[in-house]
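Missing here is one protein chain; the remaining ones are kept as they sit in the complex.
Read from first to last, the chains carry the letters A and B; within each, the first residue is number 1.
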Amino acid sequence: MAESLLALRDLRKHYGGLAVTDGVTLDVLPGEIHAIIGPNGAGKTTLIHEITGVVAPDSGQVVFAGRDVTRLSLPRRARAGLARSFQITSVVAGFSALENVALAAQARAGSSFRFFRPAASERALNEAAMAALSEVGLADRAAVPAGALSHGEKRALEIAIALATQPRLLLLDEPLAGAGPEETERLIALLTRLKAAYTILLVEHDMQAVFALANRISVLVYGRVIATGTVAEIRANAEVRAAYLGEDDA
Amino acid sequence: MTTQLLLVQALNGLQLGILLFLVAAGLTLVFGVMDFINLAHGVQYMLGAYLGASLAAATGSFWWGLVLALPAALLAGLLLEVLVFRHLYARDHLAQVLATFGVILFLNEGVKLVWGAAPLQVPIPALLQGGVEIMPGLQYPIYRIAVLVAGVATACGLWWLVERTRAGMLVRAGASNAPMVSALGVDIGRLFTLVFAFGAMLAGFAGVLAGPIFSVEPGMGDNVLILAFVVIVIGGIGSIRGAFIAALLVGLIDTLGKSLMPDLMRLFLDASAARQTGAALASMLVYIAMAAILAFRPAGLFPVRA
Partner (left out) sequence: MMRGVWLPLLALAALAIAPLAGFSASYEMTLMARAMILAMAAVSLSFLVGGAGLVSLGHAASVGVGAYAVAILDANGFTDAAQVLPVAIGAAAIFALLTGAIAIRTSGVHFIMITLAFGQMAFFTASSLSAYGGDDGYTLYSRTEVAGARLLENRLAFHYICLGLLAASWAVASMLLASRFGRVLRAARENAQRAEAVGFTPYPYRLVGYGIAGAMAGVAGVLLVNATEFVSPAMLSWQRSGELLFMVILGGVGRLWGAILGALVFVGLETWLAELTPHWKMIFGPLLVVSVIALRGGLAGLVAPRHG
(Lines give C-alpha, C1' and ligand atoms only; values in the text may rest on other atoms or scores of the structure.)
Protein backbone atom coordinates (compact mmCIF):
# COMPACT_ATOMS: atom_id res chain seq x y z
CA MET A 1 0.00 0.00 0.00
CA ALA A 2 1.29 3.41 -0.93
CA GLU A 3 2.12 5.91 1.79
CA SER A 4 -1.08 7.78 2.56
CA LEU A 5 -1.21 11.53 1.96
CA LEU A 6 -3.64 12.18 4.79
CA ALA A 7 -3.94 9.80 7.70
CA LEU A 8 -6.39 10.13 10.57
CA ARG A 9 -5.38 8.04 13.56
CA ASP A 10 -8.02 7.23 16.14
CA LEU A 11 -9.51 10.75 16.27
CA ARG A 12 -11.87 11.36 19.13
CA LYS A 13 -13.98 14.38 20.04
CA HIS A 14 -16.68 14.65 22.68
CA TYR A 15 -19.19 17.42 23.15
CA GLY A 16 -20.52 16.87 26.63
CA GLY A 17 -21.51 13.23 26.74
CA LEU A 18 -21.84 12.97 22.99
CA ALA A 19 -19.04 11.32 21.02
CA VAL A 20 -19.07 13.27 17.79
CA THR A 21 -15.89 11.70 16.49
CA ASP A 22 -15.52 8.27 17.95
CA GLY A 23 -12.20 6.72 17.02
CA VAL A 24 -11.94 7.64 13.35
CA THR A 25 -9.05 6.09 11.45
CA LEU A 26 -8.89 6.82 7.76
CA ASP A 27 -6.29 7.03 4.97
CA VAL A 28 -6.40 9.13 1.84
CA LEU A 29 -3.98 7.73 -0.74
CA PRO A 30 -2.15 9.92 -3.24
CA GLY A 31 -4.07 10.31 -6.47
CA GLU A 32 -7.42 9.02 -5.30
CA ILE A 33 -10.77 10.65 -4.79
CA HIS A 34 -11.77 9.53 -1.37
CA ALA A 35 -15.37 10.26 -0.47
CA ILE A 36 -16.82 10.51 3.01
CA ILE A 37 -20.52 9.89 3.18
CA GLY A 38 -22.87 9.55 6.08
CA PRO A 39 -26.34 10.54 7.20
CA ASN A 40 -27.01 13.93 8.79
CA GLY A 41 -25.60 14.07 12.28
CA ALA A 42 -22.92 11.50 11.48
CA GLY A 43 -20.23 13.99 12.49
CA LYS A 44 -18.95 14.88 9.03
CA THR A 45 -18.73 18.60 9.74
CA THR A 46 -16.79 18.08 12.96
CA LEU A 47 -14.47 15.64 11.21
CA ILE A 48 -13.74 18.24 8.53
CA HIS A 49 -13.11 20.82 11.23
CA GLU A 50 -10.61 18.45 12.81
CA ILE A 51 -8.89 17.78 9.49
CA THR A 52 -8.65 21.47 8.60
CA GLY A 53 -7.72 22.72 12.06
CA VAL A 54 -10.84 24.64 13.04
CA VAL A 55 -11.51 22.27 15.95
CA ALA A 56 -8.88 20.36 17.91
CA PRO A 57 -9.65 16.68 18.59
CA ASP A 58 -9.61 15.45 22.19
CA SER A 59 -7.19 12.71 21.19
CA GLY A 60 -5.75 11.08 18.10
CA GLN A 61 -3.61 12.35 15.27
CA VAL A 62 -3.97 14.04 11.93
CA VAL A 63 -0.95 13.24 9.76
CA PHE A 64 -0.62 15.14 6.51
CA ALA A 65 2.13 14.31 4.02
CA GLY A 66 4.05 12.46 6.70
CA ARG A 67 3.85 15.33 9.20
CA ASP A 68 1.77 15.50 12.35
CA VAL A 69 -0.46 18.54 11.88
CA THR A 70 -2.90 17.81 14.73
CA ARG A 71 -2.07 21.05 16.55
CA LEU A 72 -1.58 23.31 13.55
CA SER A 73 -4.00 26.15 12.78
CA LEU A 74 -6.10 26.39 9.62
CA PRO A 75 -3.70 28.81 7.87
CA ARG A 76 -0.67 26.68 8.64
CA ARG A 77 -2.33 23.56 7.29
CA ALA A 78 -3.28 25.53 4.22
CA ARG A 79 0.35 26.51 3.75
CA ALA A 80 1.32 22.86 4.14
CA GLY A 81 -0.83 22.10 1.09
CA LEU A 82 -4.28 21.34 2.43
CA ALA A 83 -6.81 23.36 0.43
CA ARG A 84 -10.49 23.38 1.14
CA SER A 85 -13.82 24.58 -0.06
CA PHE A 86 -16.60 25.35 2.37
CA GLN A 87 -20.04 23.83 2.72
CA ILE A 88 -21.48 27.33 2.62
CA THR A 89 -19.70 29.20 -0.14
CA SER A 90 -16.97 31.40 1.21
CA VAL A 91 -15.47 33.94 -1.14
CA VAL A 92 -14.43 37.55 -0.67
CA ALA A 93 -17.58 39.09 -2.10
CA GLY A 94 -16.10 42.54 -2.67
CA PHE A 95 -13.12 41.20 -4.65
CA SER A 96 -13.35 40.33 -8.33
CA ALA A 97 -13.18 36.64 -9.18
CA LEU A 98 -9.63 37.21 -10.35
CA GLU A 99 -8.54 38.93 -7.14
CA ASN A 100 -10.04 36.11 -5.07
CA VAL A 101 -7.84 33.63 -6.89
CA ALA A 102 -4.85 35.97 -7.02
CA LEU A 103 -5.05 36.22 -3.22
CA ALA A 104 -4.65 32.46 -3.05
CA ALA A 105 -1.79 32.50 -5.55
CA GLN A 106 -0.16 35.22 -3.45
CA ALA A 107 -0.16 32.87 -0.46
CA ARG A 108 2.08 30.54 -2.50
CA ALA A 109 4.34 33.13 -4.05
CA GLY A 110 6.67 34.56 -1.47
CA SER A 111 6.03 37.00 1.36
CA SER A 112 2.89 39.07 1.52
CA PHE A 113 4.58 41.68 3.69
CA ARG A 114 5.18 43.72 0.56
CA PHE A 115 3.94 47.24 0.84
CA PHE A 116 4.78 49.20 -2.27
CA ARG A 117 3.87 47.56 -5.53
CA PRO A 118 0.15 47.30 -6.37
CA ALA A 119 -0.74 43.63 -6.07
CA ALA A 120 -3.15 43.93 -8.99
CA SER A 121 -0.24 44.64 -11.33
CA GLU A 122 1.79 41.55 -10.41
CA ARG A 123 1.76 39.56 -13.61
CA ALA A 124 2.86 36.28 -12.07
CA LEU A 125 -0.08 36.35 -9.64
CA ASN A 126 -2.59 37.34 -12.29
CA GLU A 127 -1.38 34.66 -14.68
CA ALA A 128 -1.55 31.96 -12.03
CA ALA A 129 -5.02 33.18 -11.11
CA MET A 130 -6.18 33.20 -14.73
CA ALA A 131 -4.85 29.67 -15.20
CA ALA A 132 -6.87 28.45 -12.21
CA LEU A 133 -9.96 30.31 -13.40
CA SER A 134 -9.60 28.75 -16.87
CA GLU A 135 -9.29 25.33 -15.29
CA VAL A 136 -12.75 25.71 -13.72
CA GLY A 137 -14.23 27.49 -16.73
CA LEU A 138 -14.50 30.97 -15.23
CA ALA A 139 -11.93 32.76 -17.37
CA ASP A 140 -14.51 35.03 -18.97
CA ARG A 141 -15.92 36.00 -15.55
CA ALA A 142 -12.58 37.11 -14.11
CA ALA A 143 -13.49 40.78 -13.70
CA VAL A 144 -16.91 40.20 -12.11
CA PRO A 145 -17.19 40.87 -8.36
CA ALA A 146 -17.40 37.50 -6.64
CA GLY A 147 -20.56 38.56 -4.86
CA ALA A 148 -22.31 38.99 -8.21
CA LEU A 149 -21.53 35.47 -9.51
CA SER A 150 -24.23 32.80 -9.66
CA HIS A 151 -24.25 30.10 -7.01
CA GLY A 152 -22.67 27.49 -9.29
CA GLU A 153 -20.02 29.98 -10.38
CA LYS A 154 -19.16 30.74 -6.77
CA ARG A 155 -18.70 27.02 -6.11
CA ALA A 156 -16.40 26.80 -9.12
CA LEU A 157 -14.58 29.92 -7.94
CA GLU A 158 -13.94 28.30 -4.58
CA ILE A 159 -12.37 25.37 -6.37
CA ALA A 160 -10.23 27.74 -8.44
CA ILE A 161 -9.10 29.44 -5.21
CA ALA A 162 -8.15 26.06 -3.81
CA LEU A 163 -6.27 25.11 -6.97
CA ALA A 164 -4.31 28.36 -6.94
CA THR A 165 -2.74 27.44 -3.60
CA GLN A 166 -1.10 24.51 -5.43
CA PRO A 167 -2.55 22.04 -2.95
CA ARG A 168 -1.41 18.50 -2.31
CA LEU A 169 -4.90 17.64 -1.12
CA LEU A 170 -8.22 19.20 -2.04
CA LEU A 171 -10.86 18.94 0.62
CA LEU A 172 -14.23 19.65 -0.93
CA ASP A 173 -17.04 20.05 1.58
CA GLU A 174 -20.31 19.33 -0.23
CA PRO A 175 -19.31 21.11 -3.44
CA LEU A 176 -22.68 20.24 -5.02
CA ALA A 177 -24.84 21.52 -2.16
CA GLY A 178 -27.49 23.92 -3.39
CA ALA A 179 -26.56 23.61 -7.06
CA GLY A 180 -29.29 23.15 -9.68
CA PRO A 181 -29.30 20.15 -12.05
CA GLU A 182 -27.38 21.93 -14.79
CA GLU A 183 -24.84 23.39 -12.41
CA THR A 184 -24.43 19.97 -10.81
CA GLU A 185 -23.66 18.48 -14.19
CA ARG A 186 -21.05 21.12 -14.90
CA LEU A 187 -19.46 20.74 -11.47
CA ILE A 188 -19.29 16.96 -11.81
CA ALA A 189 -17.60 17.36 -15.19
CA LEU A 190 -15.14 19.72 -13.53
CA LEU A 191 -14.40 17.32 -10.68
CA THR A 192 -13.91 14.53 -13.20
CA ARG A 193 -11.29 16.65 -14.97
CA LEU A 194 -9.57 17.46 -11.67
CA LYS A 195 -9.49 13.80 -10.72
CA ALA A 196 -6.55 13.18 -13.03
CA ALA A 197 -4.34 15.77 -11.40
CA TYR A 198 -5.29 16.02 -7.72
CA THR A 199 -5.84 13.98 -4.61
CA ILE A 200 -9.32 14.84 -3.38
CA LEU A 201 -11.18 14.24 -0.16
CA LEU A 202 -14.82 14.69 -1.03
CA VAL A 203 -17.64 15.08 1.45
CA GLU A 204 -20.90 14.91 -0.43
CA HIS A 205 -24.56 14.07 -0.03
CA ASP A 206 -25.28 13.41 -3.70
CA MET A 207 -24.85 9.62 -3.95
CA GLN A 208 -25.00 9.56 -7.73
CA ALA A 209 -22.07 11.94 -7.85
CA VAL A 210 -20.11 10.09 -5.19
CA PHE A 211 -20.53 6.74 -6.90
CA ALA A 212 -19.53 8.27 -10.23
CA LEU A 213 -16.45 10.08 -8.94
CA ALA A 214 -14.93 8.27 -5.97
CA ASN A 215 -12.20 5.66 -6.01
CA ARG A 216 -12.89 4.74 -2.43
CA ILE A 217 -15.62 5.62 0.03
CA SER A 218 -15.66 5.80 3.82
CA VAL A 219 -19.00 5.67 5.56
CA LEU A 220 -19.37 7.69 8.75
CA VAL A 221 -22.21 6.89 11.14
CA TYR A 222 -22.49 8.34 14.66
CA GLY A 223 -18.87 9.42 14.62
CA ARG A 224 -17.45 6.04 13.55
CA VAL A 225 -16.23 4.81 10.18
CA ILE A 226 -18.31 1.70 9.71
CA ALA A 227 -16.83 0.78 6.33
CA THR A 228 -14.19 1.84 3.84
CA GLY A 229 -13.93 0.38 0.36
CA THR A 230 -14.44 0.75 -3.36
CA VAL A 231 -17.78 1.85 -4.75
CA ALA A 232 -18.79 -1.74 -5.41
CA GLU A 233 -17.76 -2.89 -1.94
CA ILE A 234 -19.69 -0.11 -0.26
CA ARG A 235 -22.75 -0.76 -2.38
CA ALA A 236 -22.67 -4.39 -1.39
CA ASN A 237 -22.00 -3.82 2.30
CA ALA A 238 -25.01 -4.93 4.34
CA GLU A 239 -24.15 -2.81 7.37
CA VAL A 240 -23.91 0.31 5.22
CA ARG A 241 -27.23 -0.44 3.58
CA ALA A 242 -28.87 -0.87 6.95
CA ALA A 243 -27.32 2.13 8.64
CA TYR A 244 -27.23 4.54 5.82
CA LEU A 245 -28.92 3.84 2.57
CA GLY A 246 -32.27 3.52 4.32
CA GLU A 247 -32.19 7.27 4.87
CA ASP A 248 -30.56 8.16 1.59
CA ASP A 249 -32.94 11.03 1.01
CA ALA A 250 -31.52 13.04 3.92
CA MET B 1 -3.21 54.62 56.02
CA THR B 2 -5.15 53.42 58.98
CA THR B 3 -7.56 50.50 59.06
CA GLN B 4 -10.37 52.95 59.69
CA LEU B 5 -9.63 54.94 56.60
CA LEU B 6 -9.27 51.77 54.58
CA LEU B 7 -12.68 50.64 55.79
CA VAL B 8 -14.24 53.95 54.83
CA GLN B 9 -12.64 53.81 51.39
CA ALA B 10 -13.76 50.22 50.91
CA LEU B 11 -17.34 51.24 51.75
CA ASN B 12 -17.07 54.17 49.34
CA GLY B 13 -15.76 51.79 46.71
CA LEU B 14 -18.66 49.40 47.18
CA GLN B 15 -21.08 52.27 46.96
CA LEU B 16 -19.52 53.51 43.71
CA GLY B 17 -19.67 49.92 42.51
CA ILE B 18 -23.37 49.72 43.29
CA LEU B 19 -24.07 52.92 41.35
CA LEU B 20 -22.03 51.58 38.46
CA PHE B 21 -23.99 48.38 38.58
CA LEU B 22 -27.28 50.26 38.29
CA VAL B 23 -25.98 51.97 35.17
CA ALA B 24 -24.29 48.87 33.77
CA ALA B 25 -27.31 46.58 34.26
CA GLY B 26 -29.38 48.29 31.59
CA LEU B 27 -26.37 48.66 29.35
CA THR B 28 -25.42 45.00 29.48
CA LEU B 29 -28.97 43.81 28.82
CA VAL B 30 -29.45 46.18 25.90
CA PHE B 31 -26.11 45.14 24.58
CA GLY B 32 -26.72 41.48 25.19
CA VAL B 33 -30.23 41.28 23.78
CA MET B 34 -29.94 43.56 20.78
CA ASP B 35 -26.18 43.68 20.23
CA PHE B 36 -26.59 47.43 20.44
CA ILE B 37 -23.86 49.76 21.72
CA ASN B 38 -25.51 52.66 23.46
CA LEU B 39 -22.98 55.33 24.35
CA ALA B 40 -25.90 57.54 25.36
CA HIS B 41 -26.63 55.39 28.39
CA GLY B 42 -24.43 57.67 30.49
CA VAL B 43 -26.47 60.74 29.71
CA GLN B 44 -29.51 58.91 31.04
CA TYR B 45 -27.72 58.73 34.35
CA MET B 46 -27.02 62.45 34.09
CA LEU B 47 -30.61 63.16 33.13
CA GLY B 48 -31.78 61.21 36.19
CA ALA B 49 -29.56 63.30 38.42
CA TYR B 50 -30.83 66.56 36.92
CA LEU B 51 -34.45 65.51 37.01
CA GLY B 52 -34.10 64.34 40.60
CA ALA B 53 -32.35 67.57 41.61
CA SER B 54 -34.79 69.94 40.00
CA LEU B 55 -37.90 67.99 40.94
CA ALA B 56 -36.63 67.85 44.53
CA ALA B 57 -36.08 71.59 44.46
CA ALA B 58 -39.52 72.18 42.96
CA THR B 59 -41.40 69.97 45.39
CA GLY B 60 -39.17 70.78 48.34
CA SER B 61 -38.68 67.10 49.02
CA PHE B 62 -35.92 64.72 47.94
CA TRP B 63 -38.41 61.86 48.12
CA TRP B 64 -40.94 63.46 45.80
CA GLY B 65 -38.04 64.24 43.49
CA LEU B 66 -37.03 60.59 43.50
CA VAL B 67 -40.56 59.33 42.93
CA LEU B 68 -41.21 61.74 40.07
CA ALA B 69 -37.76 61.40 38.49
CA LEU B 70 -38.07 57.66 37.95
CA PRO B 71 -41.04 57.74 35.55
CA ALA B 72 -39.55 60.84 33.92
CA ALA B 73 -36.29 58.98 33.27
CA LEU B 74 -38.30 56.04 31.93
CA LEU B 75 -40.14 58.36 29.55
CA ALA B 76 -36.93 59.98 28.41
CA GLY B 77 -35.53 56.54 27.66
CA LEU B 78 -38.62 55.56 25.70
CA LEU B 79 -38.51 58.79 23.75
CA LEU B 80 -34.89 58.27 22.77
CA GLU B 81 -35.60 54.67 21.81
CA VAL B 82 -38.43 55.66 19.51
CA LEU B 83 -36.71 58.69 18.00
CA VAL B 84 -33.19 57.39 17.52
CA PHE B 85 -32.12 53.98 18.73
CA ARG B 86 -34.84 52.00 17.00
CA HIS B 87 -33.39 53.01 13.65
CA LEU B 88 -29.98 51.66 14.55
CA TYR B 89 -30.58 48.07 15.62
CA ALA B 90 -29.96 46.68 12.18
CA ARG B 91 -26.85 48.80 11.67
CA ASP B 92 -23.25 47.96 12.50
CA HIS B 93 -21.54 48.92 15.74
CA LEU B 94 -19.76 51.79 14.10
CA ALA B 95 -23.05 53.47 13.17
CA GLN B 96 -24.42 52.84 16.65
CA VAL B 97 -21.37 54.31 18.36
CA LEU B 98 -21.60 57.44 16.27
CA ALA B 99 -25.31 58.10 16.42
CA THR B 100 -25.41 57.61 20.18
CA PHE B 101 -22.34 59.85 20.44
CA GLY B 102 -24.47 62.50 18.72
CA VAL B 103 -27.14 62.02 21.37
CA ILE B 104 -24.52 62.61 24.07
CA LEU B 105 -23.44 65.88 22.47
CA PHE B 106 -27.03 67.02 22.25
CA LEU B 107 -28.05 66.16 25.79
CA ASN B 108 -24.85 67.38 27.47
CA GLU B 109 -25.35 70.71 25.78
CA GLY B 110 -29.10 70.67 26.33
CA VAL B 111 -28.57 70.24 30.06
CA LYS B 112 -26.24 73.24 30.00
CA LEU B 113 -28.90 75.27 28.22
CA VAL B 114 -31.64 74.38 30.68
CA TRP B 115 -29.79 74.21 34.00
CA GLY B 116 -26.62 76.17 33.24
CA ALA B 117 -23.04 74.99 33.28
CA ALA B 118 -22.51 75.37 37.03
CA PRO B 119 -22.84 72.24 39.16
CA LEU B 120 -26.08 71.85 41.13
CA GLN B 121 -25.95 71.02 44.80
CA VAL B 122 -28.48 68.50 46.04
CA PRO B 123 -29.03 68.52 49.80
CA ILE B 124 -29.11 65.21 51.60
CA PRO B 125 -32.70 64.47 52.73
CA ALA B 126 -33.29 65.28 56.39
CA LEU B 127 -34.14 61.69 57.21
CA LEU B 128 -30.73 60.45 56.12
CA GLN B 129 -28.53 63.23 57.47
CA GLY B 130 -25.77 62.59 59.92
CA GLY B 131 -23.68 59.52 60.40
CA VAL B 132 -23.54 56.29 62.29
CA GLU B 133 -20.63 54.92 64.22
CA ILE B 134 -19.46 51.85 62.34
CA MET B 135 -16.35 51.44 64.48
CA PRO B 136 -15.39 53.04 67.75
CA GLY B 137 -14.69 56.66 66.85
CA LEU B 138 -15.52 56.21 63.17
CA GLN B 139 -18.59 57.91 61.72
CA TYR B 140 -19.91 56.98 58.30
CA PRO B 141 -22.64 59.04 56.58
CA ILE B 142 -26.09 57.47 56.78
CA TYR B 143 -26.90 58.62 53.28
CA ARG B 144 -24.06 56.61 51.79
CA ILE B 145 -25.17 53.55 53.70
CA ALA B 146 -28.68 54.11 52.41
CA VAL B 147 -27.37 54.24 48.84
CA LEU B 148 -25.55 50.98 49.41
CA VAL B 149 -28.68 49.35 50.81
CA ALA B 150 -30.93 50.71 48.06
CA GLY B 151 -28.49 49.51 45.42
CA VAL B 152 -28.17 46.03 46.85
CA ALA B 153 -31.96 45.80 47.18
CA THR B 154 -32.38 46.86 43.57
CA ALA B 155 -29.77 44.35 42.49
CA CYS B 156 -31.67 41.61 44.32
CA GLY B 157 -34.92 42.72 42.74
CA LEU B 158 -33.29 42.72 39.34
CA TRP B 159 -31.85 39.29 39.92
CA TRP B 160 -35.30 38.03 40.82
CA LEU B 161 -36.80 39.69 37.76
CA VAL B 162 -34.24 38.25 35.38
CA GLU B 163 -33.87 34.79 36.90
CA ARG B 164 -37.38 34.07 38.16
CA THR B 165 -39.93 35.70 35.86
CA ARG B 166 -41.06 34.89 32.35
CA ALA B 167 -40.01 38.28 31.03
CA GLY B 168 -36.61 37.74 32.59
CA MET B 169 -36.35 34.32 31.04
CA LEU B 170 -37.02 35.82 27.62
CA VAL B 171 -34.43 38.51 28.19
CA ARG B 172 -31.82 35.94 29.17
CA ALA B 173 -32.72 33.76 26.21
CA GLY B 174 -32.60 36.82 23.97
CA ALA B 175 -29.15 37.67 25.24
CA SER B 176 -27.79 34.25 24.38
CA ASN B 177 -29.76 33.64 21.20
CA ALA B 178 -31.98 36.41 19.83
CA PRO B 179 -33.12 34.66 16.62
CA MET B 180 -34.27 31.68 18.67
CA VAL B 181 -36.46 33.88 20.84
CA SER B 182 -37.97 35.54 17.77
CA ALA B 183 -38.65 32.09 16.38
CA LEU B 184 -40.64 31.33 19.52
CA GLY B 185 -43.05 34.05 18.50
CA VAL B 186 -41.93 36.69 20.95
CA ASP B 187 -41.98 40.25 19.68
CA ILE B 188 -38.31 40.90 20.25
CA GLY B 189 -38.74 44.53 19.28
CA ARG B 190 -41.20 45.16 22.09
CA LEU B 191 -39.16 43.10 24.54
CA PHE B 192 -36.23 45.27 23.71
CA THR B 193 -38.15 48.51 24.11
CA LEU B 194 -39.13 47.36 27.59
CA VAL B 195 -35.62 46.33 28.53
CA PHE B 196 -34.38 49.59 27.17
CA ALA B 197 -36.80 51.80 29.06
CA PHE B 198 -36.21 49.85 32.23
CA GLY B 199 -32.46 50.19 31.83
CA ALA B 200 -32.85 53.93 31.32
CA MET B 201 -34.85 54.13 34.53
CA LEU B 202 -32.20 52.22 36.49
CA ALA B 203 -29.53 54.57 35.17
CA GLY B 204 -31.75 57.50 36.14
CA PHE B 205 -32.22 55.99 39.59
CA ALA B 206 -28.46 55.80 39.99
CA GLY B 207 -28.28 59.44 38.93
CA VAL B 208 -30.82 60.54 41.54
CA LEU B 209 -28.97 58.62 44.26
CA ALA B 210 -25.64 60.07 43.16
CA GLY B 211 -26.97 63.64 43.27
CA PRO B 212 -26.26 64.39 46.94
CA ILE B 213 -22.85 62.67 46.82
CA PHE B 214 -21.28 63.88 43.59
CA SER B 215 -21.89 67.20 41.95
CA VAL B 216 -24.63 67.29 39.34
CA GLU B 217 -23.08 68.82 36.23
CA PRO B 218 -23.06 68.55 32.44
CA GLY B 219 -20.91 65.68 31.23
CA MET B 220 -21.16 63.84 34.55
CA GLY B 221 -22.49 60.82 32.64
CA ASP B 222 -19.46 60.46 30.39
CA ASN B 223 -17.04 59.07 32.92
CA VAL B 224 -19.70 56.86 34.43
CA LEU B 225 -20.54 55.57 30.96
CA ILE B 226 -16.97 54.59 30.24
CA LEU B 227 -16.66 52.88 33.61
CA ALA B 228 -19.97 51.10 33.02
CA PHE B 229 -18.64 49.83 29.71
CA VAL B 230 -15.54 48.60 31.43
CA VAL B 231 -17.85 46.84 33.89
CA ILE B 232 -19.91 45.03 31.29
CA VAL B 233 -16.91 44.05 29.23
CA ILE B 234 -15.12 42.67 32.29
CA GLY B 235 -18.28 40.95 33.48
CA GLY B 236 -19.13 39.45 30.12
CA ILE B 237 -21.62 41.17 27.86
CA GLY B 238 -25.23 40.31 28.67
CA SER B 239 -24.49 38.87 32.09
CA ILE B 240 -26.22 40.54 35.07
CA ARG B 241 -24.21 38.49 37.52
CA GLY B 242 -21.00 39.40 35.71
CA ALA B 243 -21.99 43.07 35.73
CA PHE B 244 -22.63 42.97 39.49
CA ILE B 245 -19.31 41.40 40.36
CA ALA B 246 -17.38 43.51 37.87
CA ALA B 247 -19.11 46.70 39.10
CA LEU B 248 -18.05 46.08 42.69
CA LEU B 249 -14.57 45.19 41.47
CA VAL B 250 -14.26 48.37 39.41
CA GLY B 251 -15.73 50.51 42.22
CA LEU B 252 -13.24 49.11 44.71
CA ILE B 253 -10.23 49.32 42.41
CA ASP B 254 -11.05 52.89 41.45
CA THR B 255 -11.77 54.18 44.95
CA LEU B 256 -9.03 52.35 46.79
CA GLY B 257 -6.59 53.16 44.01
CA LYS B 258 -7.40 56.84 44.23
CA SER B 259 -6.83 56.92 47.98
CA LEU B 260 -3.78 54.67 48.08
CA MET B 261 -1.86 55.63 44.94
CA PRO B 262 -0.96 59.19 45.93
CA ASP B 263 0.48 57.87 49.20
CA LEU B 264 2.34 55.20 47.33
CA MET B 265 3.74 57.79 44.95
CA ARG B 266 5.07 59.86 47.84
CA LEU B 267 7.67 57.20 48.25
CA PHE B 268 9.12 58.36 44.95
CA LEU B 269 7.92 61.91 44.36
CA ASP B 270 7.40 65.15 46.24
CA ALA B 271 3.95 65.83 47.69
CA SER B 272 2.28 67.79 44.90
CA ALA B 273 3.67 65.68 42.09
CA ALA B 274 2.70 62.54 43.99
CA ARG B 275 -0.86 63.77 44.30
CA GLN B 276 -1.20 64.43 40.60
CA THR B 277 0.67 61.39 39.35
CA GLY B 278 -0.97 59.14 41.89
CA ALA B 279 -4.47 60.27 40.97
CA ALA B 280 -3.84 59.77 37.27
CA LEU B 281 -2.29 56.34 37.76
CA ALA B 282 -5.20 55.38 40.00
CA SER B 283 -7.66 56.33 37.27
CA MET B 284 -5.73 54.06 34.96
CA LEU B 285 -5.99 51.02 37.20
CA VAL B 286 -9.45 49.93 36.05
CA TYR B 287 -8.39 50.08 32.42
CA ILE B 288 -5.30 48.07 33.17
CA ALA B 289 -7.52 45.55 34.93
CA MET B 290 -9.83 45.43 31.93
CA ALA B 291 -7.03 45.01 29.41
CA ALA B 292 -5.49 42.27 31.53
CA ILE B 293 -8.79 40.43 31.88
CA LEU B 294 -9.56 40.72 28.16
CA ALA B 295 -6.08 39.58 27.25
CA PHE B 296 -6.69 36.30 29.06
CA ARG B 297 -10.46 35.99 28.74
CA PRO B 298 -11.45 37.81 25.54
CA ALA B 299 -15.18 37.37 26.30
CA GLY B 300 -15.04 38.60 29.91
CA LEU B 301 -15.42 36.79 33.22
CA PHE B 302 -18.92 35.41 32.69
CA PRO B 303 -19.47 35.08 28.95
CA VAL B 304 -23.13 34.59 28.04
CA ARG B 305 -22.65 33.46 24.48
CA ALA B 306 -20.63 30.36 23.76
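The rule we apply is simple: contacts are C-beta pairs under 8 Å (C-beta built on N, C-alpha and C of every residue); 3 or more make two chains touch, one makes a residue touch a chain.
All figures in this text were calculated on a predicted structure; none of them were measured in a lab.
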Among the options A:107, A:177 or A:226, which residue touches the chain absent from this view? A:107
Options B:5, B:58, B:79 or B:95, residue touching the unrepresented chain: B:95
Just checking the interface: what residues of chain A touch the absent partner chain? 52, 73-76, 78-79, 83-84, 86, 90-95, 99-100, 102-104, 106-108, 111-120, 122, 145, 147-148, 161, 164-165
Touching residues (missing chain, whole complex) on chain B: 31, 35, 37, 39, 84, 87-88, 91, 93-95, 97-99, 101-110, 112-113, 222, 226, 229-230, 233, 237, 269, 272-273, 276-281, 283-284, 287-288, 290-291, 294-295, 298-299
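Following the convention adopted for this analysis, only the chains that are shown with their structure count from here on.
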So the centre of each chain is just the mean of its C-alpha atoms; given that, what is the distance between chain A and chain B in Å? 50
